[in-house]
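The complex is shown incomplete by one protein chain, all other protein chains being positioned as in the whole.
By written order: A, B and C. Residues from 1 in each chain.
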């Protein structure tokens, strides 16, 4: 079997990381063909001219079976979608809803969307956070939230998977198993990210000299990923016994009870990759670090990409660089009855391209770590 | 007037920063003379051989009045203490208690101690956190906790000032004015520091390649600076109307009430300097961001080194690099009734050498910013 | 005496560094007043809103004598130039020639230009390197090349000083004294700069993630600073006995002899500040490391800002961070008859704002290090 995959919006950091993961997969399992890469403003350009890490020597065999190596960038409208099996969509939000609406008529196409456009099941929430009405409401019900470890069954049946935001991935992997054990009205999530999290945006605040040797918070008026975290926690609280059986796209409860609110403050770290979240949580009566670790074991046993630190070591983002892994740890807080929980990922890996590949595996009925060689680049 | 100052333990990062501040002061106000610098293992060496940033050209006039520029390193036992007015002590903790006991007989000598040896007023706390009995109990009552903005009057009368720890400075400047307005049982302090905070320790974990491109927490079993923070908060709660009238070295209340406990998690940022603390706080009924800002105004009006961000900007450590300033900000949390508070400092400046100089000014009856030229090095 | 100074183009990195140096000078010698800062596109904005490192606390005394602290940004056309003594011009090249032509009629105004517009005495060279005819030919003869240590006398008499380029400063301080001792046809200058050297340009290649963890050369088709280096060397060769008596703005020799050419390759280092040049030089017969060091002594004795490493230590940019110093060293090359020469500076200090202040001192007849407190920020 050779899967034909396309990447929409392949010129940014997430698109480039998808290409890297797919290159590795080609070397490992040989079952994918990169059939199309799109970038409207770069149409006609070679991948190597935009992403020079994909320059290759004359003697290279990596894409030797392809006529000219990787395909050139094209407009998405010019792709022969009939022939594509899987589309990874790394377009800006907003645009994505339009494009996926167009692609929907290709019924054999499965889509893994890395944008935010289909992550929130509530139209009101979408409108609140993204400042406009949802542009593809008829498709929202088709979308499954792609937090792989928590929604494997749903993802396996989906045509459209909404890959979570990078912060939302780190935070939810840490929090969802604990939701029934903690006071969900007292969740403080202190998040720190490397600069690739901002994408390749040409803004003065992301110039080297504005970031280097600095550390600061941002998005104090509210970061959009918090909406995914709250949605995930509400779902986990409402269906803690069987998270997978609940559709992530189910409409949120319309009761009058106040919505769950968490504190979430993102910070920018002078480094390329990595997210660490530090969460301060109050336990429900009777719960403990042990019962929380047991909840992790229950949720993540057999999960190839989840690693739980038990020996006093703390998650470190560098140890995950270039991987699809998530490292978790729970410590007793100095305040009795509270705990501190850490979660670390590579924001471009588990937080974007890596989980997208994992979701592809789930959609194809493969082992979730099929075709991965998940060794971190250290140092 | 020319003050004769000595620096004990001048070969580390804090000692070097003291020398830098004193060099600046010599240029600005000309009222200090660096009479002695000690470093037992370097005795006889020139300052420039150990701290090459103090190499000077033949034509330099910076220390031209001194016979040979800066004095050579000596053993502290070999200094003529009778002739010294002010001693900055940047020795390791433990050793410090011994040395200051020896120096105490020079009654005209005033001491500003940058170690941890005299920061905790409770002997039990000291023993708990430092793993041995206090080595100079008879002097503890003489020590004033040198958090300048909060204990100006006491510092002004002290012979021995215990300069706070760097994290403790950042956290307390943010929290002490708010203590009466918040639920002190729900304080979560997420702290991040540049690597100079670890000093010049030769440990594998501080090698360049172990720090660069990483981000992680440390000291999960408890960082000693939390003891200072809790001590400060208890004092602020017990005497919120008049913090300065309360001696910081007052014995803590011996009542049976449970001690205040805060959560404090330090993280290491791949950068040289700077501390940012992000604190998650629950307001008492009736309090608000506005009332908290009013408390800051009340505490810090006229404080030359405290800057309160009001325009939505967030404290940034780079903007404070090389200064003695502290930048504070308060934001409404997403959870009603909670706030997020930021505090940023240069850990070697306000967190060490800068505040030591500020305390020297207070001890001498000068304006607290006398002799400072506090412009950050940006970028 | 209070000097009234203006900074044109104060919103970039060099402008900000000028403000930092002037703030320090105000604290040290109190003889300057920052009367105007211009930035056309920011007119009306406060300095602190554009350069937040100049935010100040309510209690600060740094600019307390000024009505509202620092003046707001204005258009240069709106400045009362009659009242200004010294103008620092940090405008883009090209624009500068127009503006200075306008300012020239204020006969008491002295101008220190940090742009490239008046650095090259040959109009042909200017046109070659900057792609257009010189826009103020009548003023070029007035301009003195502001390499302080080599043209003190001329600078002292000038109304218009052309501050050298940052690379040209580092290279010429290393090479000019050696020009008569080396084979000037075999000069290879390998230069490395921190990212502030590129200014605050909003280009994708200067984004954090494009610079961090990378190292590469640039400007292979020719960096403009090489023209200054070659001009300086030709002048040094033509007048090696008395470099200061030769006007730097003298027309270059019109003989038919081939022009001197040096190799100069700049590289970008993932750090904020600093330039290191490594030059590979072939000695003339009879010359040696010793005779080269003697040439340095001859050129730089009494120079407050030049430091010559003699003990085997190598120049390091970090040791100069925030200073106006230049560190030089000469080593025997492995190839007999060759030497390796190092030169390090802070590109924003000695390479821009620091030397501008030094030139101001020379123009005013002051000691060249008057009002400096030149201690590096380490670490």
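By definition in this document, a residue touches a chain if its C-beta (ideal position, glycine included) is under 8 Å from a C-beta of that chain, and two chains touch if they have at least 3 such contacts.
Keep in mind that this is a model prediction, so the values were computed, not measured.
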Shown chains that the omitted chain touches within the full complex: A, B, C
Residue touching the undisplayed chain, where the options are C:135, C:199 or C:379: C:379
Among C:79, C:198, C:326 or C:340, residue touching the chain not depicted: C:340
Contact residue for the chain not shown (choose from A:202, A:237 or A:377): A:377
Sole contact to the chain not displayed, among B:270, B:322, B:351 or B:371: B:270
Which of A:20, A:119, A:282 or A:335 contacts the chain that the document leaves out: A:20
Contact residue for the chain not shown (choose from B:13, B:145 or B:167): B:13
Positions on chain C contacted by the hidden chain, ascending: 185-186, 188, 190, 192, 194, 209-210, 212-218, 220-222, 226, 261-265, 267, 269-274, 276, 278, 280, 312, 314-319, 321, 331, 333-336, 338, 340, 342, 344, 379
Residues belonging to chain B that touch the chain removed from view: 13, 195-196, 200, 202-204, 206-213, 270-272
Residues from chain A at the interface with the omitted partner, ascending: 13, 16, 20, 23-24, 26-28, 51-62, 196, 213, 272-273, 300-308, 313, 316, 319, 321-322, 325, 327, 367, 369, 372-379
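As a convention for this text, only the chains that are shown with their structure count from here on.
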Centroid-based (C-alpha) most distant chain relative to chain B: A
In chain A, residues with contacts to at least two other chains: 209-210, 212-213, 270-272
